[in-house]
Structures are given as structure tokens and as C-alpha cells.
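Yeah, one chain of the complex is gone here, protein chain that is, but the others are all in their spots.
Letters A, B, C, D and E mark the chains in the order given here, with residues in each chain numbered from 1 onward.
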Amino acid sequence: MSPDAVIETIVALLLLIGTTLALLSAIGILRLPDIYTRSHAGTKSATLGVLCTLLGTFIFFAGIENFFSVRLILGILFVFLTAPVAGHLMCRAAYRSGVPMSDRSVSDELKEVLSVKKEE
Amino acid sequence: MSWLHSVVLLPFLYALMIPFLYRYVSRIHTGWFVLPLPLILFVVLGSWLVDISEGETMLYTLSWIPSYGINLSFYVDGLSLVFGFLISGIGALVVLYSIFYLSKTRELLHNFYVYMLLFMGAMLGVVFSDNLIGFYLFWELTSISSFLLIAFWYQRKKSRNGAQKAMLITVSGGFSMLAGIVLLHSMAGTYSIRGIISQAGELQEHSLFLPAMIFVLIGAFAKSAQFPFHIWLPDAMEAPTPISAYLHSATMVKAGIYAIARFTPLFGGTGEWFWIITSVGLVTLFWGAVNAMKQTDLKALLAFSTISQLGLITSLLGIGSLALAVTEEAETALYTTAVLAAVFHLVNHSTFKGCLFMVIGIIDHETGTRDTRKLGGLMSLMPISFTLTLIGSLSMAGVPPFNGFLSKELFFTSSLSLEETGIFSAGAAGLLIPAVAWVASIFTFVYSMILIFHTFRGKYRPRRLEKKPKEAPPGMLISPAVLAAFVIGIFFAPNVLAHYVLEPMVASILPGDAGDFSIHIEAWHGFNKELFMTLGVIVLGSILFLTWKRWKGIFTLFPQVYTLNNAYSSGILKAEQAAYSFTNIYMSGLTRDYIQYILGILIILAGGMLLFSEGISFRRIDVSTIEVYEVLLAVGLVAGALTVMLASKRLTAIIAIGAVGYLVALFFVIFRAPDLALTQLVVETVSVALYLLCLRFLPEFRFRETARRVQIPNLIISLGVGVLITSFTLAAQGNKLFPSISVYFEDSYELAGSRNMVNAILADFRGFDTLLEIMVLCIAGLGVYSLISLRMKEKRDDHEN
Amino acid sequence: MAFVIGIFFSIGTYLILTKSLLRIILGTSIIGHGALLLLLTMGGLKQGGAPLLGAEAAPYADPLPQALILTAIVINFGTTAFFLVLAYRAYQEFKSDDMKKLRGPEHE
Amino acid sequence: MFAIAMAVSLVFLSVSILVGLYRIIIGPSMPDRVIALDAIGINLIAMVAVLSVTFRTSAYLEIILLMGIIAFIGTVAFSKYIERGIIIESRRGD
Amino acid sequence: MKINDVILQTVTKIVTFIILTFAIYLFFAGHHNPGGGFIGGLVISSALILMLLAFDIETVTQTLPINYKVITGLGVLVSLFTGMASFVFHVPFLSQAHLHFYMPIVNEEINIATTIIFEIGVAMAVVGTTMTVIVSISRNKGDEE
């Protein structure tokens, strides 16, 4: 196995893992019962998936094309930084705009806090 | 510039001065300043009389658009010179008359005289022009100045309507004339009337000859108020009386006659020309006379009488045109008489009708009304006017010793001559033409009598009159008196007129051998058919007039509603309403409808073209295999777009459009367009942000279109557009006929120092597009800013609600 | 691709023909996307690499339509922005986004 | 083998995107749709990455970063809209 | 109901700078790689939009007191003037000049062209327009008052 082939295999694996994770999170988005759980699937696992993919790509270009891409690193950093914030904002927006939780949810700790606030 | 040009152009130049004279020399009636002009013109024309009567002609040209053969070239021969005399002579008399007729203080004299001079110049232009375009120019100008003059008292609704009617009819006649002119030009290759006439022989063979003739004739008929275009003339009587006398009896209406006479050498000698002109003329003669009898307004009576007399002249010209078709000398002479009668009557008519109009004007001026039902018994109060009326009317009726008698006799002679004609199956008309002529003459006699007796005899009923009648000031009587003198003078010395005036005129109308003859007009020509006809006219006419009260009820049998005049008025009104409702059918104000029309026609046109064309292959070439994921993404695109379409919540639609935008960007990546993908992504996001910003101010979707009547056309149109675009795309893909020019851009590094070809194109090869593009952005940005910030108040509601 | 573009035009046209202003604007957006894709398609799809000179080998994808699309994108953006604002100003004035109610006074 | 892996990855990602679209279509709530859009964005990033590996070109790497930025801004905008109806305030606390 | 945006605001502060840097990179990269004045300008505007989202117009205006309409006009003028420079040099309108430099330090060929100035104008106009539109819409209170 030539070095290139090794790198190719690694890249292929990483990409496959990444895309599989993306697919899984898609299934999550499809199957999970309410917005709050779906947002987990949509942001966390998908982020992981995309990170894997980007890493694979980075390795691919660094290893095979000898091209050390700053942009990719920045991209990874950026997604890492923003994806959770986006998820957080969305969930909060959902909660505040009154989207109901699934029946299966056990507790809603924020409810009391917010209702107290409202009374003030 | 020559004398001739000055004759035509002087009135126009003079007209420019009138407003100043009116304003700054207000003490003197502006008419006095105008008066010298027609007099001078008359004298100048008179100085040419001898030369012209000996057969000489004059031609001068002033260049206007020489490269297209369009010039102001003026030509004088016998025909035009006589018209020139009429225009300037009667013009002078009318100006003199108007000085007394129009009040210096109350009327807008400058307008009046400017229009008048415009008309005079235009009319001179018509008769002297040799170039058809110049002819047309002045022709339309007479219509316009007539329009202005009819509506001189523009505050009156009737004046305006009359003016409008006159203009619509005469100007559309003018358009027809223009079409005829253009046809003549395309046949003959010149605009010169003489040039065209000189090719008359060849032109008669041309396929466009007949259309050209008909177009020209329509123009001429409209102008000279021939049936069925005559309806404008009675309404034109709303003009001040001097104008009626001048334009609507003596000159403008004769422009049509002039045109017919002028074109006789070209069109004459053909059967169509003969039949059209003669029959239209006779119908007009008859119809005008019948209508004149039932009028109660004196001016309307004269108007219909004018129509009738014009018909007479026209029919004579029609008969006379046969002279160009026959070869036998005797026959030629016979028809030449008809032409002679025509021009003779033309002159006579101008004299007696001008006189009558002016007298009627005096009556109107002095009594305040022209209604025969109110007038009566004025003979003793206005003796001079009575005398003048008598002279004019009897001449009109064709009674000796007045000039009308002479021309009427000639008319009978001509109409009788048709019996023996062998050509154009004119003989078939047999006695019909003389019979019509005779009956019409009887009617003429009747209304002439009505004019005299209903006004001056009968009971004097001062209470019905607005003013206390008295004889007119002498100045006002001068002009009609001069004309009346002519009426009598011509009767006693017709041959002076014939020699100097009529012969050259006939010679111009009938060039060649036919026009080469000498005329002798006699008042007494023995006991022949014509004399008996005249006697019949007088006897029967008197009987009819005396029993007038018993049978005038006949006219009420014809319902007033079905007259041509009413057809016109209600036609205009209905047309306007119909136009309004028709336009409102398709101008629904709904943008949707408009877009439907546009796209519908697009589909029909372009789709039809694709459908029926041959050789368009829908083969797909050089497209590599399609990957699975591409299909999936394409499905995604369609699904996203469908979501936008079907979304019931606006936010869903916007999210979906965002998704579609992202997917389009992805397609740009797949299709190797990184720059596009970048731009598309950012633009999409900014657009979405914009949508979100604006959502605050826009309502939620509240309704869904459910009406099937609306849905189905929408669906058809949109599917049609889709199918059209798809098939077009396939066709265009399969038919790349040439290699693209973009191979050139592969050298962009050498040429523009850039490895990114797209960027090189944007910034350099097609940098100009980019420059304009930011301009578009700049306009849009500032536009949005102004739109939001600038909110003007509605100052007036402009009938919004 | 031709079919996708066709469908885009159908949908866009349908939206433009509805009577809600916002839908109409969305319709113009969709037609805009369709037109861009069309322009790209007309340049020939998937022939060669991105139009960047350098490492990759020729042939390249046709760069000219891409440049045109860029221009078109920007112009569409400007127009859409203006139209959107126009629409909401109209809504403010008329209190309606129904095209039927936005007709001239004579049509009411 | 490598090519197959790429093709499989692309199909996976396309399917994920379709699922996201499905979520956008059926909802049920607005935040669901926005999250789906965010997920599509993230999947697109992956997709571009895989594509650039497939095409063996670095031309698309800018897009990855930009996509991240854009998806983030979009989500922020939507979340603010859903939460408050106003996405850009003139002054905080109005 | 007051909502705190601490998380968003903190992230924004960092992210904006990444975006701006990236924008400048894109702007210059455009010559050889995807990018250019347009995209650069658009990305700058998106950074500004993000700031507006996270903070509010007041705050952002205080930090960046810019009249975007003037920026638009200036941008158009700058681009236009690069074109008009050709009048002076008697070459066709909008002719661009370019120079190839060899920069020893980064070991890369650098390429300066007048198109850069042209593109600066483009970027300015793009930023100006986008921000003019966004800010004027957001400022508009409409009928809600």
C-alpha cells in the first residue's frame, strides 16, 4: 500500500463515518418526537458528522495534494463555535414561542422560572 | 421667392402681425388692417389675367424637401386663377362685411382675423400648388382653420360640436386624399400634378389606379360636402356669418370641386370616374334640395342649398369628363358644355350664395334670429336687404334675368345630352338623370321662394324677435350689393366672363383638343327642351310653394332618428361608450390578467414556432451520466419549490425558499462554478434576512385561491410556460451550432493577469457590466431608502375614492 | 436539468398569478433561480473543471455564463429588495396585500 | 473503492438533505423547520467537502467556511424572528 | 420580557472578526481563486448584519458611524474613475493595467492590477447598498406606533 492509498483509505473512512453520522442525525430529525429532541439530532450529531467530513477533506488535501488549507481549519473552528449557539438560540426561541414538548418528556424545569418572571 | 409665392405666403406672414395690431392699435377695428391684403392679392392676380387667358401658365418652385421631391411649387393656369379670384375677391368683401358684423369691443377680433388669414393663405395654397404634398399641406390647413373659425364662439357647445364634426369629416377625407396621393406617387414617381397628368395614359393601366381614384374622390367629396359626407356643413353654420359666406359656400367647399376638376385630366375618361362623380353629385343635388325645404333656420336652409348646388356642379363635372373619352368632335363639344356649365355655375353660385349669406347675416344681426317661424313681414322694414335677397334667391331658383338662369339652362342641356351617349352605358340612365335634375330644380325653386316669402312677407311679429329690426348700416350692405351687381351683370354679359375666365378654366380641365374651343353663352336659345323644363320648374315650383302648408307634413313622416346626422351623433357617442366598455374588458386593472395575456401569447407564438418547426433535434448531447445524488438533489429542489408554492404559512415558504437557494448554490458547486456558489449563498442569506425584516410589515397568508375559474387558467398558463421552457431548453442544448467565444478567456492569465476566468471576465473583459451592476444596486439601495423615508401626503385626492 | 428548470418556471409562474403579494414576490424569486440555472445549463454542464487556471487541466467549464449569472444574481437581488419594500409600503397604505384590491379606482 | 465510498457518502448526504426538506414541509412547528434548515446547511457543508474531494480541487474550500457563516447567520435571524418578530432592533430593550 | 443575548453577543464578537478577515481574504483571492469584490463586499455586509442581529442599530452605529448611502455613491465613483483614467492615457475606456511581481518572501507570484481598485469600488457599493437597505427597513417603524 502506497502512502497515498493509505491516506485515501483514511479519508474514505472518515468521510463515510461523517456522512453516516449525518444520515443518522437525519433519521433522528425524522423520527424524534418533539423539537427539543430533534434539535439534538440536528445540531450535535450533525456537527460531529460534519467535523469528521471536514477532517477527512483536510487530510485529503494535506496528504495527497500537498495543500495545507487554512480555510478548512477555520471552517472547522467556525462550525465548532457556532453550531451549538445556533442550536441553543433555536431551542430557546422554540420554547419562548410556546412549542409544546413531547408527552414523553419528564420535566420542564424552566417553566417555573419563567412563570415567576412573568408575574413580576 | 416670386410674386406667386408672396401671394400664397403673404397671408401667413400678415397673420403674425395681427395680434400685435389688435393689442396695440385697439381703437381701430382690426378688420381695416386686414382689408388691404385681399384687395392687393386681387389686383396682383388680375394683372395676370390677360396672359393666362391666352393660354400661358406660370410655375415657381420653393424647395422644402427636395430629396424626396417634396416642394412648394406653385402653378397658375386658368383653373387656379379663377379660384384665386374667388378667394381674394370674396375674401375682400367678407372682410369688409365683417368689420360691421363683428363688434370691436366684444369679440376676440385678433383670433378671428388670424384664422381668416390662415384660411385665405391655405386656400390660395390649395389652388396654386402643383406639388401634391404642398396641396395636401394647404388642404389640411383649410380644414384646421375652418375648425377654428366654426368654433370662433367657443363658449357655445353647438359651435364646438359643429367644429368637431366638420374637422373629423374633412380631416379624415384629407387622410384618404393622402393615401391617394401616396398611391399616385408610387405609380408615377413624382408628386407634381402636371408630371402625373402627363403620364395619365400609362397610369390608367396600373392596378392601383382605381384605388387611388377612390381615395382622392373620398377626400374631395368630404371637403365639398357631397352625400354622405354632407352632414358637417349644416352644423358648420354655427360659425359667424361672414365665415359661412366665405368658407362654407364660396371657397372651402369648392376646394373639393377644384380637386375633382384638377384631377379630371388624369382620371377623366374612365367609366368609374364618370359614374361615381355623376351619381354622387346627383344624389347630393337631390338630397340637399329636399332637406333644404324643411329647414326653419335660414342658415341651415342655405347650407343644404349649398350642398345641393355643390352636387350639381359635381355631377356636371362628371358628365363633362366624358369629353375625354369620346373622339367624335360633336360629342366632345357636347360634353365640353357640361364642364363649361360646371365652372360657370361655380362662379355664379359663389356670387349669389355669398350675397344671400350676407343678407341672412344682416337679418340675424338686426333681428336676433334666423328662424323662419319667427320672422316675417320685414319687407318694408328692410327694403334694401329684401331686394338683395330677391336677386340672390331668384338667381338660385334659376329665373331670368339672373346668372343662375344661364348656368341652369346649360345644366339641363348637359343632362339631356347623356341620352345619346354610347359609352360607359351612360345612355342606360336614359331619362333618369335629366329627371332627377329637373325634380331637384323644382325643389330649389320652392326653397328659394320660402327664403324670400317667409322672411319678408307674411305677418310681422315683433314680439318674437329679440331686437327691433331696422335696416342695416350701409357699410354692411356694400358687400352683398357688390355681389348682387355681379349676379345681374353676368346675366347680361356672360361672354366677357366666358372669354377671359371660363375658357381658360375649361382648357385646364380638359387639356388637348377637347379644351380648345370658344364659347358663346346665350340667354335666349329658342323654344327647346331646356326652356320647357325651366318653365315647368317655375310653374310646378310655384304650385308647390303655394300649397306648402298642406304637404310639409310629409317631412315629419321620415323619422328624425334615422337621419345620417343622428347616425353620426349617436355613432360618436355609442362608439365612445363601446370603446370604454370594450377597453375595460381587457384592461381589468389586475396585473394577473396582464401577465396571463403576455405569457399566453408567448406560449402560442414561441411554442407554436417550436412545434411546427422542422429540424430541431431534442437529442441530448455531451451530457455525462447523471449521478444518483444529483437526481436526489434535483428532487429536493423541486420539493422545495413545491413547498414554497403550497405553503400555508408564509414563514414556511420563506424557509423553503432559503432551502431552495442553498440547493441552487450546491448545484453551482456541482456544475463547477465556485464563484457563483459563494455569491448565491450570501445573496440568498441576505435576501432571507430581508424577507424576515419585511414580514413584520406584511400580513400572513390569509386566503387560498379556491375559485376554480381562477385556478384553471392559472394552471394552464403556468404549465404551458414550464413545458415551453423545458422543450426550448432541450432544443437549445441539442442544437449548439457554433463553438462559444469563451475559449478566448482561457488566456485570461496572459491577457488580464488573472487565473480566475470568471473574475477576469467580471472585472476586466466585461467590467462594464459589473460597473453597471453596482449602479443597479446603488439605485435599488437609494430607491429603498427613499421609498421608506419619503412619504408625501396626498395633497388632493385626485378622485381616488 | 431541463425538467427541473421547467418545473421552476411553472411554479414561479403559478405563484406570480396568485393574488397575494408575498407569494408573487416568492414566485419571482423562484423564476429567478430557474433563469440562473438555465443560464448555467446553456453553457454546457459538467464539462471539465472549474474555470480557474492553474493546477487543473483543461477543458474548463464555460466561464462566460458564470459571469453573466453573477451579474444576473446581483441584479435580481436589487430588484427583489426594491419590490419587497414596495410591497410592504403598499400594504401599509392600502391595508391589503390582495392584488384584486390594489386595482385602480375605476375598476372597483 | 475510493470512488464508491465517495458516491455512497454523497447519496447519504443527499438523503439527509431530503429528510431535512421533509421536515421543512411537514413542520409541525416553525422552529422545527428552522432546525431542519440549519441541518440542511450543515449537510451542505459536508457535501461540498465531499464534492471537492471527489473533484480533487481546492476551489470549493472557501464555500465550506462561507456556508458555515451563512448557516449561522440564517439560524440566528430565524430564531430572533420566531422569538420576537423583529430581527434587528433599533435599540435594545425597546 | 427581557431576553438576554449574552451567549450570542459573545460569540458574535469573535465570529465577526473571523468573517471580516475571511472577507478580506476573499476579496484579494478573487484574482486567482473564487472570490472578488462582489463576494468580499457581500461577506462584509453579512458580518455587519450579524452584528445588527446580535446587538442593535444604535450600538452598531455608535461603533461604526458610517453613512452607507455615501459609501454607495463613493463606491460607484471609485469604480467609474478607474474606468475614466483611460481618458488620460488614451486607451479604451475601462482598460485595466496589471503588473506581475515576484515576491521572494512568500515565494509566490503577486499580481497587482488596477482591477483591484475597481473591485474596491465594487465592494464599497455592495456594502453600501446592502446596509442601506437593511438599515432603512429596520429603522422604519411603520404603522406600529
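Observations on the model:
The working rule: a contact is a pair of C-beta atoms (placed from the backbone, for glycine too) under 8 Å apart; a residue touches a chain by one contact, two chains touch by 3 or more.
Please note the rule applied: contacts and distances are computed from a predicted model.
Set against the options "Peptide/nickel transport system ATP-binding protein", "Dihydroorotate dehydrogenase B (NAD(+)), electron transfer subunit", "Sugar ABC transporter permease YjfF" or "Multicomponent Na+:H+ antiporter subunit D", the UniProt name belonging to the omitted chain is "Multicomponent Na+:H+ antiporter subunit D". In the whole complex the chain that is left out makes contact with B, C, E.
Shown as candidates are B:Ile28, B:Val50 or B:Ile598; the residue that touches the absent chain is B:Ile598. Within the whole complex, the absent chain has one touching residue among B:Val182, B:Ala333 or B:Val439, and that is B:Val182.
Summarising the interface, chain E meets the missing chain with residues 69-70, 72-74, 76-77, 80, 83-84, 86-87, 90-96. The omitted chain makes contact with chain C at the following residues, 16, 21, 24, 28, 31-32, 35-36, 38-39, 41-43, 64-65, 68, 71-72, 75, 78-79, 82-83, 86-87, 89-90, 93-94, 99, 102-104. On the side of chain B, the interface with the absent chain consists of residues 63-68, 70, 133, 136-137, 140-141, 144, 151, 154-155, 157, 160, 163-164, 167-168, 171-172, 175-176, 178-179, 182-183, 185-186, 208, 575-576, 579-580, 582-584, 586-587, 589, 591, 593-595, 597-599, 601-602, 605-606, 609-610, 613-616, 725, 728-729, 731-733, 735-742, 744-745, 751, 764-769, 772-773, 775-776, 778-780, 782-783, 785-787, 789-792, 794, 796, 798-800, using the contact rule stated above.
Assume only the chains that are shown with their structure count from here on.
When C-beta pairs in contact are tallied for every pair of chains, the largest tally goes to B-C.
Separation between the centroids of chain B and chain D, computed from CA atoms only, is 70 Å. Between the CA-based centres of chain C and chain E the separation comes to 24 Å, rounded to the whole angstrom. Put simply, the C-alpha centre of chain C and that of chain D have 21 angstrom between them.
For chain B, the set of residues that touch two or more other chains comprises 670, 672, 674-675, 677-679, 682-683, 685-686, 689-690, 693-694, 696-697, 755-756, 758, 762, 770, 774, 777, 780-781, 784, 788.
Shared interface positions of chain D, i.e. residues touching 2 or more other chains, are given as 10, 13, 15, 20, 30, 34, 36, 55, 59-60, 62-63, 65-66, 69-70, 72-73, 76-78, 80, 82-83, 87-88. Every residue of chain E that touches chain C in the complex is listed here, in rising order: 32-34, 38, 126, 129, 133, 137, 142-143.
Those residues of chain D that touch chain B in the complex are listed here as 7, 10-11, 13-15, 17-18, 20-21, 24-25, 27, 30, 33-34, 36-37, 40-41, 44, 47-48, 51, 55, 59-60, 62-63, 66-67, 70, 73-74, 77-78, 81-82, 85-88. Chain E makes touch with chain D in their complex at residues 2-3, 8, 15, 19, 22, 26, 29, 33-35, 43, 46, 49-50, 52-59, 134, 138-139, 141.
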